[in-house]
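Remarks on the structure that follows.
Presenting chain A:
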Amino acid sequence: MTKVKTLADLKKLREDLQEKIRLRESGEHPESLVQVKVAMATCGIASGAKDVMTFFMEELEKRGIDAVVTQTGCMGYCYAEPTVEITLPGQSPLVFGFVNSRKADEIIEKYIKKGELVDGIIPVTYQSINDNQKEG
Partner candidate 1 sequence: MSSIQIELHENQVKELVEVCRSFNNDPIELINVLHKAQGIFGYLPAEVQEIVSRELNVPVAKVYGVVTFYSFFTMLPKGQNPISICLGTACYVRGAEKVLDEFKKKLKIAVGETTPDGKFSLNCLRCVGACGLAPVVMVGDRTFGRVSPDGVQQILDEYV
Partner candidate 2 sequence: MDKINLTIDNKPVQVDSGTSILKAAEQVGIKIPTLCYLHLEDLNIENKPGGCRICVVEVQGRRNLAPSCATVCMEGMVVRTNTVRVMNARRTVMELILSDHPSDCLVCAKSGKCDLQKTAQDLGIREVHYKGEQSHYKEDRSPSIIRDMDKCILCRRCEMMCNEFQTVGALSGVNRGFDAVVAPAFEQDLVKSTCTFCGQCVAVCPTGALTEVDHTDNIIRALANPKKTVIVQTAPAVRAALGEEFGMEPGTLVTGKLVTALKQLGFDYVFDTDFAADLTIMEEGTELLTRLTSYLNGNKEVPLPILTSCCPAWVNFFEEYYPEMEDIPSTARSPQQMFGAIAKTYFANKIGVDRKELVVTSIMPCLAKKFECQREEFKTDGNPDVDFSLSTRELAALIKQSNIDFLSLPDSDFDAPMGESTGAAVIFGTTGGVIEAAVRTAYEVYTGKPLQKIDFEELRGMEGIRHATIDFNGLPINIGIAHGLGNARKLLDSIKAGTCNFHAIEIMACPGGCIGGGGQPLHHGQSSVIMARQRAIYQEDANKPIRKSHENPYITKLYEEFLGKPLSEKSHHLLHTHYFNRSKVKVVIPKSKS
C-alpha cells in the first residue's frame, strides 16, 4: 500500500486513482473492462449476494469476458436484494435487482455480451454529492 506522507502525496494519489477509474469508466483504454459491482452489505449477503458474486467471477472468466467483479456496500434497495451494478465500457452504470444465478446468466448473455437490456433494472432515484464531481 502506498504510504501517504504529505498532503501532496494524497493529492497525487487521488489524481492517479481518479484517472485510472476515469479511463476504465470511459472505455478509452484499449483493455476496457466490464465492471460488475455486487452490493455486499448484510442484507445483500443474507439474500445470496455471495453466490451471485462467485457466479459472476467464475462465469465471466469461463465465458472469456474481461471483467472486474468487486463488492460494494448497500445501494439502498433492500427490497430488491441481491442488487448488482453493471458498467459496460463507455456507458453509464445500470443496477439490476433480485439477481440470482439465473438472472446473472441472463445479464451476462444479454446485457454484457449483446448490450440488450433485461428486466429488473432499478432506476437510480437519488443524486449523490459525488455524482457531478469535477476534477479540480
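Things worth noting here:
Everything that follows uses one rule, which is that a residue touches a chain if its C-beta (ideal position, glycine included) is under 8 Å from a C-beta of that chain, and two chains touch if they have at least 3 such contacts; residues count from 1.
Inclusion criterion for the candidates: all candidates are chains of the complex that A comes from, given by their letters.
Predicted model, so just to flag it, every value in this text is computed and none were measured.
By the touch rule above, chain A in this complex touches candidate 1 out of 1 or 2. Remark: chain A residues 42-43, 45-47, 77-81 touch candidate 1 in the complex.
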